[in-house]
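Of the protein chains in this complex, all but one are displayed in their positions.
Moving on to chain A:
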């Protein structure tokens, strides 16, 4: 390997350290107007009337739109790939560009477009809305009641979807058990909170009905489709350009505010920028679904599982978005972690009047794994087994069925992850508490995730490589760079497969994705981007390489099989004698013969989802006077298949752990009993700073995927998945109490300690 496996500098780093990188909000256009959204102050209200005349008269206001102006087309903003499996895609279309009825505090009711943001903001106060507030629900158990009002007409008892999925014989399984253990857990609503606020869009309507939208999206092509449908336009009329994106983490996994900007631009025939504030970003875009999970396991004395059920109630918030897909993953991945033949997953997904939720990093797996891996420790302790030994004995392995995909697990490095991680954290050494009040403990958790969405969902990714007459290649792909480093990783894959030097492969580090220029790609989600797009890029590179070698063999009168390309030079495959420069071949092809051009095309032909695995270990200190938990050390051992760029892979894991610790200990969007978010800014929605982070040690275990590019598996999401249960288990080790709710705040810890005493 010449380029794959090396921590090469990122292609877009220069732009980012110099301030040259352009994000949507940095783009200016001649005649650009500004949009602003009027939001409902009520969690649930019928809109009787809206008067916009006063706002329209304000100097500098161009137009105001309400529900009465927009196309009467419902849409679902979730970027979900097409599927051929009946019933697999559950995406209720329950949203309008601006709403017909207020369903949460912050629901868009109208939008203003003006010559600048200040005037647009002022105009909002001149819009008169006649609301009729009605009963609102902030817990799914309330909105599910028989006499509850419907939040959406399409959902009976506000349940938007149910799962009832069984494997084996659950009753027989529980009968065979020596011991049955049942526990309940709950998780909180958090924000993905990238530092570039979600969402900023610039829409530019063109004469003739086409529209260009600059969007910080994770999913340019799917977003294009959703926008086209919601505006009633043909897909090819909508062009999405994705410049640099300041982090996403699932928060840009579909349409955010593009449709409002687009419709304002169509109405005014001028470019319109719509930038959400931090508060709008935290409350009115997307959050992680709170879940209430009940897990029940039948176990033998040796710990083997005879049966397991997982029942979840998921708070969808005000709109369906990704809720059904997230819930499916929550259940089926959680149940796929340990060997067990008799399983059942029950899920209820319920509308509430809380802020909307979506497909945040981990896509349901963090909730499910918090329950399963906390519960695993309970089982091990109940059986007087070391939780590490328990996991080593009962984890799934290669050849077992992964219930999430229905496929056999094609490669599995979990054992190595557990063993190496245990060594690093010194699992067998007893932790010493620093004082009477400060208790130390160690805990661990494991996880299984996905690389992409096979089988069942489309994994289309494409790439194009053109080779210039100087021997340098341009790589074009719609892989969405959102900060994770995909443009660098695929550049390394291309260079490796072509036999070129890394510097001889170029990607566009400014524009990045343009749906009018780049071939189709599903986007950056499901830890799929390197996995699927990497295969497309590799195929494109092999195609181009093949064409170069074909021509070189003619030029040299050499058997093609005896030629190779290394360091951008054509060599004899055996003797490594340097024969020709790639540049000479390409020049010859392009300009000396008719109708030839070195262009490689690649499509992802991936047919599985090689699950990545991980084992994470936390060492904590719990202050039993204050209830404060400090994470002292954190070890993350991840089966990444193959690290295309180890720095980038480590960076994914380290950042995910930071988010995971936040999820475990401090992060929560707090909604009061009037539906108002109490902490809608960074002053009170706290995230971990540099001072709060423990030492992280990342171990990359490479158990190659048989289908991923050079063996790579997905790495974007796994880092976050087992953090909370690893910390919960460490807290339990330290103070002997199990915290079953996230986040594990000082209050909850003190309360649990008090209950233990009583």
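In this text, a residue touches a chain if its C-beta (ideal position, glycine included) is under 8 Å from a C-beta of that chain, and two chains touch if they have at least 3 such contacts; residues count from 1.
In this section, contacts and distances are computed from a predicted model.
Q: Suppose you had to identify the omitted chain by its UniProt name; would it be "Monovalent cation/H(+) antiporter subunit G", "Magnesium transporter MgtE", "Cytochrome (Part of pet operon)" or "Xanthine dehydrogenase, iron-sulfur subunit"?
A: "Xanthine dehydrogenase, iron-sulfur subunit"
Q: Tell me which of A:421, A:483 or A:743 is the one touching the absent chain.
A: Checking each option in A:421, A:483 or A:743, the one touching the absent chain turns out to be A:483.
Q: Taking the full complex into account, find the residue in A:19, A:86, A:207 or A:399 that is in contact with the omitted chain.
A: Considering the complete complex, A:19 is the one touching the chain left out.
Q: Please identify which residue in A:197, A:358, A:675 or A:743 touches the non-displayed chain.
A: That would be A:197, which touches the missing chain.
Q: In the full complex, which residues of chain A touch the absent chain?
A: Against the left-out chain, chain A lists 7, 9-10, 12-23, 25-26, 28, 192-197, 244-249, 277-278, 482-485, 647-648, 650-651, 654-659, 681-683, 687, 689-691, 693, 696.
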